[in-house]
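Apart from one protein chain that is not included, each protein chain of the complex appears where it belongs.
Labels A and B are assigned to the chains in the order they are written; within every chain, residues are numbered from 1.
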Amino acid sequence: MVSLESFGLVGDAGAVSTTTTPLAEVAASNSTLRAFLHGLPGVDRVGADARAAMLGTRSIKTTSKKQAIDLAIRMVDLTTLEGADTPGKVKAMCAKAIHPDPTDLSVPSVAAVCVYPDLVATAVQALGGSGVKVASVATAFPSGRSSLEVKVADTALAVADGASEIDMVIDRGAFLSGDYLKVFEQIAAVKAACGSAHLKVILETGELSTYDNVRRASWLAMIAGADFIKTSTGKVSPAATLPVTLVMLEAVRDFLRTAGRKVGVKPAGGIRTTKDAIKYLVLVNETAGPDWIDPDWFRLGASSLVNDLLMQRQKMATGRYAGPDYFTLD
Amino acid sequence: MSERLAVRKTYKLFIGGAFPRSESGRSYVVSSSKGEFLANASKASRKDAREAVAAARKAFPGWSAATAYNRGQILYRVAEMLEGRRSQFVAELVDADGVGVRKAGELVDAAVDRLVWYAGWSDKIGAIRGSANPVAGPYFNLSSTEPTGVVAVVAPEAGPLLGLVSVIAPVIVTGNTCVVVASERAPLPSITLAEVLATSDLPGGVVNILTGSAAEIAPWLAGHMDVNAIDLTGADGELAVTCEEAAAENLKRVLRPPAAKVDWLADPGTERMTAFLETKTVWHPIGT
Partner (left out) sequence: MFEYAPAPESRAIVDIKPSYGLFINGEWVEPLGEGREKTVNPASEEVLAEIAVASEADVDRAVQAARKAFTGWSAMPGSERAKYIFRIARIIQERARELAVLESLDNGKPIRESRDVDLPLVAAHFFYYAGWADKLSYAGFGPSPQPLGVAGQIIPWNFPLLMLAWKIAPALACGNTVVLKPAETTPLTALAFAEICRQADLPPGVVNIVTGAGETGGALVRHPDVDKVAFTGSTEVGRLIARSVAGSRKKVTLELGGKAANIVFEDAALDQAVEGIVNGIFFNQGHVCCAGSRLLVQESVADELLEALKRRLSTLRLGDPLDKNTDIGAINSAAQLAKIRELSEAGEAEGAERWSPACPIPDKGFWFPPTIFTGVAQSHRIAREEIFGPVLSVLTFRTPAEAIEKANNTPYGLSAGVWTEKGSLMLWMASRLRAGVVWSNTFNKFDPTSPFGGYKESGYGREGGRHGLEAYLAL
């Protein structure tokens, strides 16, 4: 394996602060980036799938299930990314984000709402001082097919309107054609445009196809400054899967160890049930570790998931199975 | 004018491609079926057996790693060399076995043909004994044959050439090396066969031939911890049991003496090859 040391990323073990300047050395050229990314250990698909499947058999019951449900609610980025989105739709979703179950105020708020840039202002206003953050997709979401200028402008618009988190997409075409430097430079430019907003970099793993690519793209995004790495736009199938998330969790774990900076992970798309959500929590717990079990470091990009979590929560409280008519559809 | 005095051959052992006398300095009288003196054969000791095992072990990595094609070619070459010495073997069989010239000729021809038959197996036994296994999961799974290692062979007393060839060829064609205890009563064809082997591109040590007393030597081979298998075809009742018991010490593969008298002219089947083959199964994930 090529270590970060050989690229001057880390001075000596534990000397976290030395990591900033030499990043440029890995990204000095496309060939240095390529050498670094292709020097990462490979990922065996069958082994990764088996590990994820095994963790999926963990049985989370009683008190730990209650705890997990509330954790999962607090980690949700409640999302609407439709062409048909309107201010009214976004306002309603924001209300749900603050009080997912208006009949039970012990239910925590979700982490954030996630909307298109032009609806950021609406969301910011609707959420007020609730503590729920506003995330916006940007950079010609979901395809990412535009110029860097447009992507930066897209980002700047969302930030200017008050988004505290930006979910950008990488240029998968550039990545798959081996132009890692182009991907790096776009992420770095968008990161600069974010200012103090957190940057989530969407890898669109469904288009990257292999787990080796997922690992490389994860590292590329982190080296370029990502605060979070995110699986999917939700517009491509497959979206988030357990093994892909496993590979990304391994990447953030190893990145912290070698580069000294902690990065968050966000699987998005296809997570619909409490059972799914709990499997992701188990995956985080046993891969990156308990330090990532926090909305600051792990998010679930989802929409319908929240109602299933609420139904399960109610079932645990009442002992009865819940019905969908009792939960709002916003 | 008197008849020319013949130059007789000294029959020695065959170890590591060389023809040493027994380290013990012992020999024993070999007589014809009519009781006439034929030669003094070397009487191998346990130390000769030990040397032979060392030679066989040394030869194993190279011989087992040789291509099947190469091993087949070499066995075929052995057949060619044997054919070329046909008259010599006929004469030896007439002396040793008391068979007529015609019968002896048939036996030599059968020995040649047996070698040709086994030569052809070198690159086919793996195909009939191996398999691609359809496991229930994303894995490529393949079983293939590999030679067991060093095989001790107690050659049959009867059939000093055809029987001998019929026990050696199936052991070595698959990549094993061997130490053979030749027929005690009729050992001379085995040493002449060694001369054939020595001139057939067969690497030294692949076949080692000891003459002498099976009862004396075979138990040492059976108990030797660097021998992986033993063919007891030529061991009679008591000796076979002793050897099988000794072989248990390192879990040698044991080919027991046949239950009934063997017709060496019959179709030998594959059992003598498969008795000294291991099956190795390799798994590998299938994924992107």
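The criterion applied here is as follows: contacts are C-beta pairs under 8 Å (C-beta built on N, C-alpha and C of every residue); 3 or more make two chains touch, one makes a residue touch a chain.
For clarity, every value in this text was computed on a predicted model and none was experimentally measured.
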Worksheet item: In the full complex, which of B:87, B:133 or B:199 touches the chain missing from this view?
Response: B:133
Response to the item:
The one of B:10, B:199 or B:279 in touch with the missing chain is B:279
Worksheet entry | Missing-partner contacts on subunit B, residue numbers | 128, 131, 133-137, 139, 141, 143, 148, 228, 237, 240-241, 244-245, 247-251, 253-254, 256, 259, 271, 278-285
Fill in: Touch list for subunit A against the chain that is not drawn
1, 41-44, 46-48, 50-51, 57-65, 67-68, 71, 250, 281, 285-286, 290, 293
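Criterion: only the chains that are shown with their structure count from here on.
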Worksheet item: Using the average of all C-alpha atoms in each chain as its centre, how far is it in Å between subunit A and subunit B?
Response: 69
Worksheet item: Touching subunit A in the complex: which residues of subunit B?
Response: 138-139, 285-288
Discussion item. Applying the document's contact rule, which stretches of subunit A touch subunit B when the two form their complex?
Written reply: 44-47, 49, 209-211
